[in-house]
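What follows is part of the complex, with its chains left where they were.
Labels run A and B following the written order; every chain starts at residue 1.
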Amino acid sequence: MTHLPDQGPQPGVHDLGYARLDTDRLERTGDAEVVYGAGKTPAQVVELLRTLHATHPSHAILATRLTVEAQEAVADALPSAVIDPVGRTAVVGQPPALRGTVAVVSAGTSDAPVAAEAATTAWVFGAEVDLITDVGVAGLHRVMGVRERLDAADCLIVVAGMEGALPSVVGGLVGVPLVAVPTSVGYGASFGGVAALLGMLNSCAPGVTVVNIDNGFGAGVFAARVARQSVPRETKES
Amino acid sequence: MTHLPDQGPQPGVHDLGYARLDTDRLERTGDAEVVYGAGKTPAQVVELLRTLHATHPSHAILATRLTVEAQEAVADALPSAVIDPVGRTAVVGQPPALRGTVAVVSAGTSDAPVAAEAATTAWVFGAEVDLITDVGVAGLHRVMGVRERLDAADCLIVVAGMEGALPSVVGGLVGVPLVAVPTSVGYGASFGGVAALLGMLNSCAPGVTVVNIDNGFGAGVFAARVARQSVPRETKES
């Protein structure tokens, strides 16, 4: 648009035209920037991953919300990338030495993509992950059966759609910090995840916090931060 | 209002000026009319109860949503009335021979008024009642502890506020028809019971139906109808 004044380059920013990488975020917050894939072309995702990886070679770089096409482009261009078609993520490089454990618990098969995004994110951000699936509240025996794994985690991520009741049940069983993730799974009066979101915000179990609908990434970042600063389990008093 | 034309009396209606009693509803639907106390004066409640009782002496007449003043007025004027200050109900006369059992399950102390209204209604409409309180989902051992009582009922009424998760948990344990009642207990994003209502409408347990927020009466009518037409337990095949 020729009528607008030019802007010179800004220090500390890698300008790719369609995006500007905040290359010193790592120093500021301890975590490198992430590629949010929604609305980006496969070629852009590849270039962003490559640039961030070159800037931070000793960290893992995460890309989320990748289309199938973007996943294929990454697999072609960056053979060392770990790609998860369920969670629609790609990871380039190795995460730091893992500290603490995040247990990711999900209610139904349809919640798997969000749970996988949360799990991969927690891992990239430096925590061990224990993935526990298909423990819906309508089958309490499954929840009971994993109680020890829940109790052993430093932070829990509980993923559920529809009525979003699982965090209340899990939160009543153990005293571990719990992040609830509502998913958009459901129909009719689920209103794209609003029913689950409201259920989780109103949980009768104390110590439950909530992130945005389908926001596995945010839950993963938060839980990894909690887990990696936790006292090792064997020295913890419960 | 003198400018409006007079209307002559309508057959089959007892006109008290401030209300018209549908005195042949009993024949039409099998159940007598009920006094909905909200917005009525104590004197009106007393007169309505007395009139309906005189019309249907062999049935129990129910009044709901009574203020403390209305409860006292009924107690003074109709000494045989059974008054429940928790559920804010009054009953005059004897219910029919009870058939079948309705179990009324509630999550928290604050849900007690709605549970009591449901219980009294189910009893007035002809079912035995088993009242089970304080079985919130954040303490699963309590739910487990009453599983046999749940399974023995012909219809369940499950009352819960906040996230409204109890029906999903109960509905996953037993195959009994289940009516869920959301209550307005909660604050903030509970939106006066909307969170619980949405949770129940989206329950992952099949066979859950829902009534309006705080509508213990409606659940009681429905459940009594289911229970009293049920095969006696001993002859039932499950």
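Definition applied: a contact is a pair of C-beta atoms (placed from the backbone, for glycine too) under 8 Å apart; a residue touches a chain by one contact, two chains touch by 3 or more.
Just so it is clear, the model here is predicted, and its values are computed rather than measured.
K.L.:
For validation: placed chains = 2, all identical. Expected total copies in the complex?
P.N.:
Number of identical chains in the whole complex: 8.
Note that only the chains that are shown with their structure count from here on.
K.L.:
Could you please specify the touching residues of chain A with respect to chain B in the complex?
P.N.:
Touching chain B: residues 107-108, 136-140, 143-144, 162-165, 168-169, 171-173, 186, 188-191, 194-196, 198-205 of chain A.
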